[in-house]
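The complex appears here without one of its protein chains, the remainder shown in place.
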Amino acid sequence: MKFLAKVWVIVVKDVAAELHTREMVSAMLVFAVLSLLIFSLALDLRGAVAPGVLWATVAFAGTLGLSRSLAREQQSGCIDGLLLAPVDRSAIFFGKALGNLIFMAVVEIVLLPLFSALFDVALLRPGVLLVVALGTLGYAAVGTLLASIAVNTRAREVMLPVLLLPLAIPLLIAAVQATGGLVEGASLGEVGGWLRLLVIYDLVVVAVAMLTYDYVVEE
Amino acid sequence: MSISVYLVAAYAIFGALTFVLVFSMWARQRQLQQEIADLASRLGEPGGAE
Partner (left out) sequence: MGKKRDTLGLVLVLASAAALMVALGMVFLYAPREATMGDVQRIFYFHVASAWVGFFAFFVTFLAGIGYLARGERRWDILALSSVEVGLTFIAMTVITGSLWARPVWGTYWTWEPRLTISAVQLLIYVAYGMLRASVESPERRARFAAVYGIVAFVTVPLSWFAIRWWRTIHPDIMTGGEGMAFTPKMGYTLLVSLVAFTLLYATLLRQRIRLERAADVLTRLRLRAQNIAK
């Protein structure tokens, strides 16, 4: 089976499983909305705080989804099945990461308009969407790698935020700064530095994950 | 030289943390040596009884 086909099979399997129960994405959504509520009670989100709150919410909801997605994988014993099949380990990584990216994107599709409407922040413009896409991509990539590790520890899901968040700092800073700049009317060129950082982060993280996923998943 | 409290505290920290690490390693090393000697004598010859 060609590489891309293998990746696609895994993505379809994950998305189909989720469509069946919808429990994970709904949990992520509920969590995200509740986060928004709590943040808005504590802070005035119409100001410069908005991008930070947005990305914090995405990060935490993402952590939820990543843990759940890998935990479910482990429970169903699917990964062992995948490993037995002649599948290149990095195909498993790409498949899982892409699935996680899709789940996060679904949450963001709901979150962004909600955020924009409630807090009078223009998030639904191409520049911001690009930043969200790049940020989510990197987060899903490094998150999938680390979740695959975390789920095999004694602490399980609790370990993921501990491992992930310090590593997500460059991504989160860049995403928040870029989003903030764009929302205040800066052009794409002006936040170009942050965009470049996001792209570099994404490339680096995906490269490392590709090279090391074998070692995470081997028995 | 005006002795600032913060200056003294900072250098105390350098010393204290180094000492903590050194002491911790020394204590663990001692504990290990003791247990190793203990077990080694109990085991005696390789494959020996008891």
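Lettered A and B in written order, each chain numbered from 1.
Definition applied: a residue touches a chain if its C-beta (ideal position, glycine included) is under 8 Å from a C-beta of that chain, and two chains touch if they have at least 3 such contacts.
Since the structure is predicted, the reported quantities are computational estimates derived from the model, not experimental observations.
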Which residue, A:Leu137, A:Ala174 or A:Leu195, contacts the hidden chain when the whole complex is considered? A:Ala174
Given A:Ser26, A:Thr153 or A:Ser187, the residue that touches the chain left out of view is A:Thr153
On subunit A, where is the contact patch with the chain that was removed from view? 142, 145-146, 149, 152-155, 159, 162-163, 165-167, 169-170, 173-174, 177, 193-194, 197, 200-201, 204-205, 208-209, 212, 215-216, 218
Contact set of subunit B toward the excluded chain (per top definition): 1-4, 6-7, 9-11, 13-14, 17-18, 20-22, 25, 28-29, 32-33, 35-36, 39-40, 42-43, 46-48, 50
